[in-house]
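Before anything else, here's the structure in question.
A single protein chain has been removed from this complex, and every other one stays in its place.
So, chain A:
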Amino acid sequence: MAALPRRIIKETQRLMQEPVPGISAIPDESNARYFHVIVTGPEDSPFEGGLFKLELFLPEDYPMSAPKVRFITKIYHPNIDRLGRICLDILKDKWSPALQIRTVLLSIQALLSAPNPDDPLANDVAELWKVNESEAIRNAKEWTRRYAMDT
């Protein structure tokens, strides 16, 4: 495997020295491009109290291409589908090489605080979120309790 680019080394160092509050991202021992991520459910959101596992992978042409990120913990959210794929513009067409792992994780945390049912990935969830928000929030809390609290 090619040597790790300076950019990845720098970002990793900074993530370890000044971690983002509520998020831990730890590089895999055998692959420095693979990160084990845990995001704490934001306060005053239906995900509060949950710990959500994610995987983050930096592709060969990172930072020219966006990192690949996926939820491993099941989550009831209009912008995250059953496979854990995330609908987030900066992970797709709005990616810029000047963005960092840190910005991506912050954006995911913000997405948990403010779900956007108008740009859905999980259609049934988004539909319920629009027509009956309180029921959707109840479901999200239920899933958080069932899948994202210590087992």
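Keep this in mind: a contact is a pair of C-beta atoms (placed from the backbone, for glycine too) under 8 Å apart; a residue touches a chain by one contact, two chains touch by 3 or more; residues count from 1.
Throughout what follows, contacts and distances are computed from a predicted model.
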item: "SRP54-type proteins GTP-binding domain-containing protein", "RBR-type E3 ubiquitin transferase", "NEDD8-conjugating enzyme UBC12" or "Adenylyltransferase and sulfurtransferase uba4" - which is the UniProt name of the missing chain; value: "RBR-type E3 ubiquitin transferase"
item: Chain not shown: contacting residue from A:A3, A:L83 or A:A98; value: A:A98
item: Residue ranges of chain A at the interface with the undisplayed chain; value: 5-7, 10, 61, 63-65, 94, 96-99
